[in-house]
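The complex is shown incomplete by one protein chain, all other protein chains being positioned as in the whole.
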Amino acid sequence: MRSDLLGYVVRRILHSIPLVFGVSVIGFGIMHLAPGGPLSVYTLNGSITAADIERLRVSLGLDQPLHVQYFGWVKSMLEGSWGYTLFGGRPVLDVILERLPATILLMGTSTALAVLIGTLLGVLGAVRRYSIFDYLATTGAMLALSFPTFWFGLMAIYIFAIELRWLPSGGMYDFGEEGNVLNLLQHLILPLLVLTLVLVASWSRYARSSFLEVIQQDYVRTARSKGLSGSRVLWRHAFPNAVIPLIALLGVQLPTLFSGALVAETIFSWPGMGRLFVDALSMKEYSVLMGTVMFTALLVILGNLIADIAIALIDPRVKLS
Amino acid sequence: MTDAAIATRPNNRSYASLTLRRFLKHRMGVLGAVVVVLLCFSALFAQFLAPHDPLLINTSQRFLPLFASWEFPLGTDDLGRDTLSRLLFGGQVSLMVGVVAMLATMVTGTLVGLAAGYYGGVVDNLLMRLVDTLLCFPQVFLLLVIAAFVPPTILSISLIIGLTSWMEVSRIVRAQVSTIKEMDYVQASRGYGASNWRIMLVELMPNILAPVLVAATLKVATAVLMETYISFLGYGVQPPMASWGNMLTNAQGYFDTVPFLAILPGILITLTVMGFNFLGDGLRDAFDARLKMDL
Amino acid sequence: MTTKLTINRRTLIKSAAASSLILPATGLFRPAIAQSNRERVIFTTNQEPVQFNPLLYANGGTDTIVEALVFDALWDVDDQGNFIPNLAAELPTRENGGISQDGRTWRVNLKRDVKWSDGQPFTAKDVEFTYQTIVNPKVAVRSRSGFELIDTFKVVDDYTVEMTLTRPYVPFYWAWQSMHIVPHHLLSGEADINTSGFNTEPIGTGAYTLKSRTAGSHMVYEANAGYHRGAPKIRQFIHKFVPDQLVAYGQMRTGEIDVFGLMGIPYDRWDEAKALPNRNFVLAPQPYVQFIYFNTEKPQFTDPKVRKALYIACEMQKSIDDINFGTTPRTLSYLHTSHWAYNNALKEETANPQLAEKMLDEAGWRRGADGIREKDGVKMKFTMSTTAGAPPRQASQQLFQQNWKQIGVEMEIKNMPGSVVWGEYTTKSQFDTLLVAWEPPVGMDPDYASRCHSKAIGNGANYTQYKNPEVDRLLDEGVTQTDVEQRKETYGKVQQILLDEVPFAPQFSVVQGNMSTSALNGFKANQYVTDACWNVHEWAWA
Partner (left out) sequence: MNQPILSVADLSVSFRTDAGWQKVVRDISFDVAERQTVALVGESGSGKSVTALSIMGLTPLGSSRVEGSVKLNGRDLLALPDRQMRKVRGSEIAIIFQEPMTSLNPVHTIGHQVSEALLSHGGVSRTEARAEALRLLERVRIPAAKSRFDEYPHRFSGGMRQRVMIAIALACRPKLLIADEPTTALDVTIQAQILELIKQLQEEEGMSVLFITHDMGVVAEIADRTIVMLNGEVVEHDETSAIFRSAAHPYTRALLAAVPKLGSMTAFTHPRRFPIVDRTTGVADEPQETPDTVKPDDQPLLDVSGLTTRFEVRSGLLSKVQARVHAVENVSFQLRGGETLALVGESGCGKSTTGRSVLRLTEPLKGSVRLEGKEILQLSPEEMRNQRRHMQMIFQDPFASLNPRMTVGASIAQPLIVNALADRTEAPDRARALLSQVGLQPDMAGRFPHEFSGGQRQRICIARALALEPRLIVADEAVSALDVSVKAQVINLMLELQSQMGLAYLFISHDMAVVERVSHRVAVMYLGEIVEIGPRAAIFGNPQHPYTRRLLDAVPVPDPARRHVQRVVVNEEIRSPIRAPDYVPPIRQYREVTPGHAVVVDA
């Protein structure tokens, strides 16, 4: 462990500040400049009048100029408050945090699985280039990448939940089974299958090309010329080098992962952040939308940061100072 | 590549023919190209191929099953419209969205990447920070947020998809440009007095065309997918116009009773995306292939 | 005390989130649910309640479940349309002196031994506080419908309140039926009721108390043993969220859930659902009627004759039969045909394109070179909007589009996201036509002033901008009449005029197919309310 790592981390965090700021401006801008607004939900209530809506606009602070609303929001963010939901009056952070575990569980498991399987497939494909296995794996990955996730999900539900009745079609637990790991696993299988398939597909492609590139490097030839065994060349010499760009990619891929989770959560009624977002969207619940967007952005930045640190630890060429 | 290899090489006339030859060897790429051509053909000539008006509602014969009659080979939907005709016209819409979105993506991405890569410095810094920032948003988030607030038309949907997916392209272009602008032939053209515009257009653009073209085919694929995602979540192309995405959404309600209403557009989407993906993959290999002869 | 605790908890969570990503395990593990099927009832909706304060929720949907379970109103309305006293000791009427002879003063006597679920007694102060909250400009209460007529509010004693209205208003019952009473002792100290912790940890006088909530999954309620109308017979009420309608229906079939309410069984499954063993299929008429709204200020629609022609060109019955599988009854008014005030004399012209063409010709709209009708340079071309992504409505739109095309009228479907179409596009009357399903504005009272009185243009809900002095007069009269037969006649006339002039063209009245397990007694439809748990305290296992 290098002592200057801390300084490196601090600098990387400082570098992220403009990013967070940019995300907030763009997020806020898009949401508030677009037509329509949260008050439209009230219109659907029979007893609402135009006067009621005008009054609500004032009492919810939506009548203020955009920049005033923005700076108010920034100010409360800086004070540590993520604001309150328009329609529940609940602290936004509470709302997000209570959904987080489900999302982390789904995303974390699928990512871990995908990275494991994908890397393995990629390495095998790269080592056995042009073999039948490589050909099948490449074609299979392409095919998997061409499925619309939700369609694949629907098909999975149709086959496994409706026709065969092997697995539950959605949710996280059956009733009264909260905390039952076995029950959770049953519910996890289908969404995991759908999410992981796509991830494995793209991940195996990345891993394959990264390994392909690395095993053609001079230092791998050097390692072979030393008379090292094939596995040692692969895992000790090629692997760390091939994995460096993959780690960076994992950081960059985080947003895509959220996108996938959003779709999977919608199809499988998984009580995570993605569904929270979709629900908030239909009501244009600004504070929740901003909260989720900022939260994801922060997670993405954090993910990239962790990736960078991991790379710095593996790759001695990264300058820490 | 070696001199010897060049000497023995048959006289190729241009990069294009060289690339084409290489591409034709790529089996999956050719398959992709065939699929894409067929799909484009069917979309372009949907008017002539479709046996029925895709919008004609005839509720007296709804939910006709697959292969039940010659009149409706692929059956009918919940309003008695001919599925085959709707699939053909839906393809038109889906592909149109794919292509227009791709164009928007490529134009934006290339311009931004070119400016950032060529001018460097502050311009580069600002543009790439913007790109970083936008990349912090999961694309589906961005897409939905904008789609949820903008009235959906083919054009607006295409533009929304295009404007939320140009960032990677700009990164690719920027990386290419900043490599190529240091190449000696670019230096040489500066050396004989070429202007910035000329360098960008004549020297840089043709040389980044290959990755841009590859990215473009892959972007059509993702754009077609994205349209279905938006439609699936209810913000896509609006009826009565059919798109594969909204056909799928519509079919959801009859998913367990008339599953083929969902299966058919799903298969076509997969086929399209796969076609473009394979095509792009083949092109990438055709453009990139370096002969690693002199080890 | 509650406030302080809440703040502490929030601060804790925040600091936890800030320092690391320690996840609150509470999201995964929640108190156990009663194991015995007879101790609990599982009720399903596709959405999750977000606002548990009955005064603050935005739209009557799932949030009404919390309202019905945890809170009480002064009086309820039963499935026959009769008001039943709840927190009020009896219903104020002219006969019992609760309402003054001029109809302006309402005196309400409250029940005496009602307690909030935290043990505090319920008193007139709570009613007064509820009223003050409703009219408090800082609180985002969804509607003040009826309450803005209150001129003075007086607490006579602990169990009596007296209100004086600015004018006699018979539908005033509905104001207190739709707004449930919130506790003075918990909320009066809150700096900002909009963001109070009470909104997620509600305390009411109702049949059940909220025990726990698992985000995105379910809520658990326990019976309130001391409920003033008698302890509920089922110990636990579980409100489960199943986002997908079909999935929920599947669970209903397999018995995973006991009651399937509020979102309805898909129309195409009704026949199947009715035939299922051990399940009750409950036909639940909803207060909503689906209309085509014409913006009467647009040049195409200023002439009532044109609107009428457009209406009779539409194959309304066919749309019901083919799109809704014949499930939703045709109505010719803004009320269900089964509503006590429905004018049964209304007569329908069956879809008649020839007549429609003739009427349009007479009105001066003649076919142009392109086959589209026009008059004074204005083409009979317009858009129709509704929420994007609502398949049955889209199907109706497409049918109307086809019907109108035949008579030389071009309609373009311009559906938009809900947050756009129901925003200023609707409230500021920017649309050409809308396809909407709306309930009457004052509970289920036939009073329709806010939708079609000329005074309701701009600040009310008269989005069609319809003006008719005769209708105005009848509406003003209707709210002062206390005699039911008189009212029926008045509103019958209103319905006839509206059918003649068609500012909004009724398509059908909404019914839902709900289901319950046969062994569950008491689950009943009530067309006068929007919530499915209106009588939850009466539910019991056989």
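Order of writing sets the chain letters: A, B and C. Residues in each chain are counted from 1.
Just so we're on the same page, a residue touches a chain if its C-beta (ideal position, glycine included) is under 8 Å from a C-beta of that chain, and two chains touch if they have at least 3 such contacts.
Source: prediction; values computed, not measured.
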Shown chains touched by the chain that is not drawn here: A, B
Of B:59, B:207 or B:270, the one touching the omitted chain in the full complex: B:207
Positions on subunit B where the hidden chain makes contact: 1-9, 11-15, 18, 21-22, 25, 183-185, 187-195, 198, 202-203, 206-207, 209, 289, 291-295
Subunit A residues touching the omitted chain (full complex): 11, 14-15, 129-130, 216-230, 232, 236-237, 240-241, 244, 314-317, 319
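Methods note: only the chains that are shown with their structure count from here on.
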Result of counting contacting C-beta pairs for A-B and A-C, higher pair: A-C
Separation of mean Cα positions, subunit C and subunit B [Å, integer]: 45
Chain centre separation (subunit A, subunit C; CA means) in Å: 38
Intercentroid distance (Cα basis), subunit B paired with subunit A, Å: 23
Set of subunit B residues in contact with two or more other chains: 148-149, 233, 252, 255-256
Subunit A, residues touching no fewer than two other chains: 35-36, 162, 266, 282, 284
Residues of subunit A defined as touching subunit C within the complex: 35-56, 58-60, 80-81, 84-85, 87-91, 93-95, 97-102, 104, 162, 169-176, 178-179, 266, 269-272, 275-276, 279, 282-284
Residues on subunit A engaged by subunit B in the complex (per definition of touch): 18-19, 22-23, 26-27, 30-31, 34-36, 138-139, 142-143, 145-151, 154-155, 158, 162, 216, 252, 255-259, 262-263, 266, 277-278, 281-282, 284, 289, 292-293, 296-297, 300-301
Parts of subunit B lying in touch with subunit C, wherever the complex brings them together: 55-57, 59, 62, 78-79, 147-149, 151-152, 233-236, 238-240, 249-250, 252-257
